[in-house]
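Missing here: one protein chain of the complex. Every other protein chain is in place.
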Amino acid sequence: MSCDARFSEEAAALGYSFDGEIKIGGNYTPLIRDGNHIHVSGQIPRVGNEVVVTGAAGDDTDLARARLGAQICVMRALALLQRSLGSLERVKAIPSISVFVQSARHFTQQSEVADGASELLYKILGPAGAHTRTSVGAFQLPKNATVELSLQATVE
Amino acid sequence: MSCDARFSEEAAALGYSFDGEIKIGGNYTPLIRDGNHIHVSGQIPRVGNEVVVTGAAGDDTDLARARLGAQICVMRALALLQRSLGSLERVKAIPSISVFVQSARHFTQQSEVADGASELLYKILGPAGAHTRTSVGAFQLPKNATVELSLQATVE
Partner (left out) sequence: MSCDARFSEEAAALGYSFDGEIKIGGNYTPLIRDGNHIHVSGQIPRVGNEVVVTGAAGDDTDLARARLGAQICVMRALALLQRSLGSLERVKAIPSISVFVQSARHFTQQSEVADGASELLYKILGPAGAHTRTSVGAFQLPKNATVELSLQATVE
């Protein structure tokens, strides 16, 4: 099965479509190619016009919902890569991802939240989905999002 | 008009000079060239010896002041690039910027603050100012700064 077929399968399993416009929240560009690297802007769990996972993990929202937020963020990033490249088969590596989790004071499971995104990278991209990661507890995020995720990809 | 002339014009419009020493706050270097990439250290809105925008956005300071903070940060980054390269004309792209905004608990306009910096990149660098962006609400920042901004540039 191709990366693109696995992407569609995981989108269906999540119950969200990433076919529409991938809206961004300000005066910047969603992704930039620089040689064989692509930088993807910070993604929040927005589907269409709605940020579907909001609030602080461990307070307004729980670990399961926060993981869903991380999954939506990484699917958005992959959707942007897919559109730009024509196919996710062209992604050769994900050198790094950064995951910011809006956190309650005593919520320390930022890594467990980020695993939601990491697992999808492995499932969809296979060995090319291996990545380094930095997970941080943020005090707030744009539009009260629970998670924000940025990544860098290497392409052929 | 050259990028350098536009830089001077925007500095005058802000009412701050970026001609003096660009002080840094610790034991590191302001920028490093790595092949045709330049990494610029996190900048806070310091002019001379004074951090001119401090406190949490949405509490100690408002959106307009926080945007000014983001503008000063990006002007400092551009001033460092200009000195290192001789001219901002040599900047070919800004693959990514990161903007941390010291935020009150319910302040969710980190993107609107970061737009202050993004708009200056476009105004001064033109198409070379296009960039990906990650905006995050921080709990605190060095020296109680309201904003901290880092960036990567690609040069010829």
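Which chain is which? They are A and B, in the order written, and residues in each are numbered from 1.
Throughout what follows, contacts are C-beta pairs under 8 Å (C-beta built on N, C-alpha and C of every residue); 3 or more make two chains touch, one makes a residue touch a chain.
This one's a predicted model, so the numbers in the text were calculated from it and none came from an experiment.
In the complete assembly, the contact with the undisplayed chain comes from B:Val40, out of B:Ala11, B:Val40, B:Val53 or B:Leu68.
When you scan A:Gly25, A:Gly42, A:Gly69 or A:Gly137 for touch with the missing chain, the hit is A:Gly137.
Counting the whole complex, the residues of subunit A in touch with the unshown chain are 93, 95-97, 103-112, 114-115, 118-119, 122, 130-139, 154. Remark: the residues of subunit B touching the chain excluded from display are 25-32, 34, 37, 39-42, 98, 100, 102, 136, 138-144, 148, 150.
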